[in-house]
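Worksheet: the structure to be examined is printed underneath.
Every protein chain of the complex appears in place save one, which is left out.
What follows is chain A.
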Amino acid sequence: MIEIKDLHKSYKMGSNSLHVLKGINFSVEEGELVAIMGSSGSGKSTLLNILGMLDNSDSGEYILDGVPIKNLNETKAAQYRNKFLGFVFQSFNLINYKSALENVALPLYYQKVGRKERLEKSLKYLDQVGLKEWAEHLPSELSGGQKQRVAIARAMAAEPKVLLADEPTGALDSKTSYEVMDLIQKINDQGNTILIVTHEPDIADMCKRIVHLKDGVIIEDKKIKQVRAEQYV
């Protein structure tokens, strides 16, 4: 599903440049649930942003579902993101003046899905994350965990090929974190490919594979036996 080869990325800061990714190679199969780990500043978000076409690499190859991702202009990148990718952020990033349902419907709106179908579909996904009753509520009326579940429903509504989550539990307490992980696991169970950036070992253990970043390279990449989050909720 994802294939990257010798990926480099550095940030220019005045006269010096900060080499963040120093040749990353890895690939992800369909249906995998991968944790990207590493200490703060190790380049996890940078990697995820490049995978999410929110940022460009300096060099290297990136192939997503057989499509080489290279030299995209902003319009093309937006269309690819919309079609291929779902995003979940640490701070949820819901649009605060839109109801939960409208938030979930947003990617479908940009896919030009008709209004009726869009709202039906969004409601279905809200139901899947257990928030059907909260459809008309504004984000400010939801708890952190609920917000993140809306965000996950939003990411899934467009039926992306890959779900990218940057510290999805970073702003949540551990109980809520496990609830969110439980949801992510269930989505993965349905065959969805998911990449999670985290620095919390217990969250990483709930994935099926852990990729460890340090100083811009992968120092460890191992398959693990998944810890089910269900037992903690």
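As a working rule, a contact is a pair of C-beta atoms (placed from the backbone, for glycine too) under 8 Å apart; a residue touches a chain by one contact, two chains touch by 3 or more; residues count from 1.
What we mean here is this: contacts and distances are computed from a predicted model.
Its UniProt record calls the unshown chain "Putative ABC transport system permease protein", which is the correct pick from "Phenoxybenzoate dioxygenase", "Putative ABC transport system permease protein", "ABC-type quaternary amine transporter" or "Sulfopyruvate decarboxylase subunit alpha".
In the complete assembly, the contact with the undisplayed chain comes from A:P107, out of A:P107, A:G145 or A:P168. The chain not shown here is touched by just one of A:S10, A:N25 or A:N82, and that residue is A:N82. Residues of chain A that touch the chain left out of the display are 45, 49, 52, 54-55, 74-75, 78-79, 81-83, 87, 89-91, 93-98, 102, 106-107, 109-111, 115, 154, 158, 166-167.
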